[in-house]
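Following this message is one structure expressed as structure tokens.
Only one protein chain is missing from this complex, and each of the others stays in its spot.
== subunit A ==
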Amino acid sequence: MASVHDSLYFNPMMTNGVVHANVFGIKDWVTPYKISVLALLYDMTASKITLPERRRLNKLILPLQQGPDLTLGQFLKTVEECCPQTAYAVKLRLHEMADGELKDMEYFFSTLPTPFTAFDSEAYKTSVVGLFMRHMLLAYNKLSFSQVYKLYKSLQHYYHSHYAKPTDGELSLPALVSNDSDMDLTSTEDTVGDRIDREEVDAPLHESELRNDNTPSRGPLSQKQAEYFLARQAYLLKNDENKALKPAALQEELNNMLKFNPDFAEAHYLNYLNNMRVQDIFLSAHSLLHYFDRLILSGNEGKSNGDEGYGRSLRYAALNLASLHCRFGHYQQADLALQEAIRIAQESNDHVCLQHCLSWLYTLEQMKGSDSTVLTEDSVKMAAHFCLPYLASLGIQSLVQQGATQGKTAHKLMDALKDTDILHWKHSLSELIEISLAQTTSIWRMYGKSTMALQQAQLLLNMSSLEPVNFGVQQNNTEAFAVALCHLAELHAEQGRYSAVSEILQHLKEQFPPHSQHAKLWMLCDLKIQFERHMNEGKYHLAEPLVTAISALNKTEGLYRKAQVLKALNRSTEAYNILQRLQVHCEKTKCTEVVIRVMLSTAELHWESSGFSTALPLLLQALALARQHHLQSLASEAILHLAFTQLMLGVPEHALSVLHEAIEPVLAHGSVMDKGRALLLTARCQMAVAGFRPNGQGQADLHLAVLAVDTLNESAAYFSKLNCKERLRDVHYLQAQLHRSLGQTSQCNKSAMLFRLLDQELQSPAPPVSMRL
């Protein structure tokens, strides 16, 4: 049932059942903008210009010729900045054409210096300018009668829209109406009334009008403009999502573009990327498949260029589908798609594609949580063989990551990273450089070398972008940056610089808005910092609700935090159960860091039941594990725990000697909390060694006691930085005792008063000093 209104649309560019967007193979079409450029070139050759101005203009030529179409305003402004005089001449020439008649434009084209005659000018046929002019002349001469007229019309529109400053897209309408009234002399009055009415009617309609054809004043996008738009948006999506158009706006633009030219395959790809942004699996899969369906056609054309034709895009289509499913966490689907890609690649002997598949394969294995070291190693070897530096170093980075978690020796890892860095700089793979720096930061952090981590993070953040095409992006918003910033925030939090932390987090929030891909990183980081802070300040009731949020982002971390809160709230049985479960789980998934922390927490639980001797084997095991994996901060932590246990078991001399081993790294790299705790423990050991009794009996070693006073003062400074009142109370208590035994009454009284104040403020009964580290 064909409707009457089905347009009689006939597409002349259709050959062989397939619409070719570009049937003449010409990308250059004469547009009003191009005419302006021609006018500029013409004026440059015709008039006398001073040398510096000419130089500036010459510099301008290439970008103007190859860039996307500008509006007349933009164009004139750029020219004016170089040479006002020429800008005026160009404007005048355009004015002549636009306000004159069609013949003026025709005259302009006929007066252009033909590149074949002008031997001595810059417009000679082989020069850049000459080539451009030839293109334009050719394109102009090819235009049919009606096309010339249309070109002239659009030139007029182009010129006048610059001056008329259209408030809305209604410019053409009044013009048409006046035409009508000229034609129809009998009812002029009527039309005038009509016009007024129409404006009234227009006002409420305007909004809906805007929704539908919101770009009438912008004019058609040229091929180059569209390409530029797509390239820019794709780049921004990858590197700085905030600067790209909002998902909805971008979608609208793309829909617009696709409506005008459904064959523009790249737009589908951008559509896919955009849909990935908003986590829409249906639309993104749809766009991706559509893109490859379109690409297969163009791939076919590429056959003549020695390309393998559409078979090539088939494999990559399957590969991309795999990556899509991977992104959405559909590992089984991803696996199937990947297998398909691998099979096709194998059949057609495409090693490069196979290599890509392999690197995805190990990524997938990793994501599934199984060990993929062997696969990765193979992948690196093959990538090196086929000279694919990107894949090779990506593989190495992945290996380093795996190695780090498996406890490979540190120098080997660092060596590997250094080697890949050389590769990166050689091929200027800026993306990988960033990843590498972020990875180094993470590794140093894991090893507990906070200074080194800090330095690496700063290095990354201070590096300027190395991208060849830089769309005004100062700093890339990639995952690497997010990771580095998160580390930075945590490092600052460890040192108690919370204002700096909140600044960094604010920046992260701006750079990676909550809906974006990497937002989870800073969310978790933020929650962790808050949690730690509340725990340190003893506000357990505030820490508890955070646990749920953490669990949502990271289950393991959430469980661990939950156990910590429960422990702090003295619900030991529940905490113990969770810790046991967690340990089993983490040993299975090889999360060594968490395993060690779980062991330490379990040991702390044993203390609470005074099971100091049962805690010992656990602590030793934790220490061994930490040493094996070079996790220095955890090792020191384990030593602190060990020393405390020994102190409690009544061997303070041993405890002190063990402590000496740990105190140095803790003071160098540890967090403020750790420093305070370590010093407090040292003081207590010193007091115990000095033979100091709480009731002031016995012969205390005065020398050691003075030392203990110093240590306590230092630790008090650390605790007060963190506002950790409970521990401060302990410190003041010990200080008061020490001072009393040393006979320093005034200081003793002062400490006692501080203790009293804090005790009143805290209200909660002080736990026995002996029971915690």
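Convention: contacts are C-beta pairs under 8 Å (C-beta built on N, C-alpha and C of every residue); 3 or more make two chains touch, one makes a residue touch a chain; residues count from 1.
One rule holds for everything that comes next: contacts and distances are computed from a predicted model.
Missing chain, UniProt protein name: "Cyclosome subunit 8", from among "Elongator complex protein 6", "Alanine aminotransferase 2", "Cyclosome subunit 8" or "GATC amidotransferase".
The residue from A:146, A:462 or A:573 that touches the chain not shown here is A:146.
Residue in contact with the omitted chain (choice from A:157, A:290 or A:597): A:290.
Interface note: of A:49, A:64, A:226 or A:683, the residue touching the hidden chain in the full complex is A:226.
Seen from subunit A, the chain kept out of the figure touches residues 1-14, 16-19, 21-22, 29-31, 143-144, 146-147, 150-151, 154, 173, 176, 183-184, 186-187, 190, 197-198, 201-202, 205, 208-209, 212-213, 220-223, 226, 259-262, 264, 285, 289-290, 293-294, 296-297, 299-300, 310, 314, 317-318, 321, 333, 336-337, 339-340, 343-344.
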